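I have a structure here, written as structure tokens, and I will follow up with some questions on it.
A single protein chain has been omitted; all remaining protein chains appear in their positions.
Entry: subunit A
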Amino acid sequence: MTDAVQKKPKPGLWAGLFAANLGIIAALFITGALEAPTPYILFALNFLLLIPMIKAGKQAQEESGAMTRAMRDYNRRFLVASALYAATMLGAGGLTNVIPQESPAMWLLAIAPMLPAFGMIWAITRYLREETDEYQRYKAVRASMVGLGFVLVLGTGWGFLETFGLVPHIWAWWVFPAWAMGLALGMVLPEHAGDAS
């Protein structure tokens, strides 16, 4: 049993790669090595790593006997939303130079990536509603709390560093990938903390 768990595919590896890339892109942008919209486009391309991550995660779930029908639906929906997110970001990033600054079309461009981001939240909400396996539901709720905690701690920490002039300002849309990272982390964290009573 434990052998099978240890030999499972590595969604954490893809998540780590995703986070590392994110860090590198952010660092290059902050130091001025990259100028907008290049980091924006790289950031969107980085989202494509979520596809093998979700696939590896799915395989790990199948192998550890954790797969449910609701989870299959969730994986599919989340995958579609991630691909759309990457596509809209890529599209918006590419078009920012073409469209004049004051144009109302800029609003559309800015709002476009927000829709698939809502799609991801919707996928999770729907999963929690559709999942009939209470233990799996508990795990998903715990994972999203880990994601939330991750974002809050990271955001508050960065905010203070910024206030004291120690780090430069960064765009606020980092919250979503950071949350997704925390969510993935929460899913990968095994059942050690399960002793509720």
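The rule is short, and it goes like this: a residue touches a chain if its C-beta (ideal position, glycine included) is under 8 Å from a C-beta of that chain, and two chains touch if they have at least 3 such contacts; residues count from 1.
Here is the rule we go by: contacts and distances are computed from a predicted model.
Colleague: For the chain not present in this complex, what protein name does its UniProt entry give, out of "Ribose transport system ATP-binding protein", "Helix-turn-helix transcriptional regulator", "Phenylalanine--tRNA ligase alpha subunit" or "Carbohydrate ABC transporter permease"?
Modeller: For the chain not displayed, UniProt's protein name is "Helix-turn-helix transcriptional regulator".
Colleague: For a quick check of understanding: of A:138, A:158 or A:173, which residue touches the chain that isn't displayed?
Modeller: Of the listed residues, the one touching the omitted chain is A:138.
Colleague: Under the stated touch rule, tell me which residues of subunit A contact the chain that is not displayed.
Modeller: 1, 64-68, 132-136, 138, 191, 194-197
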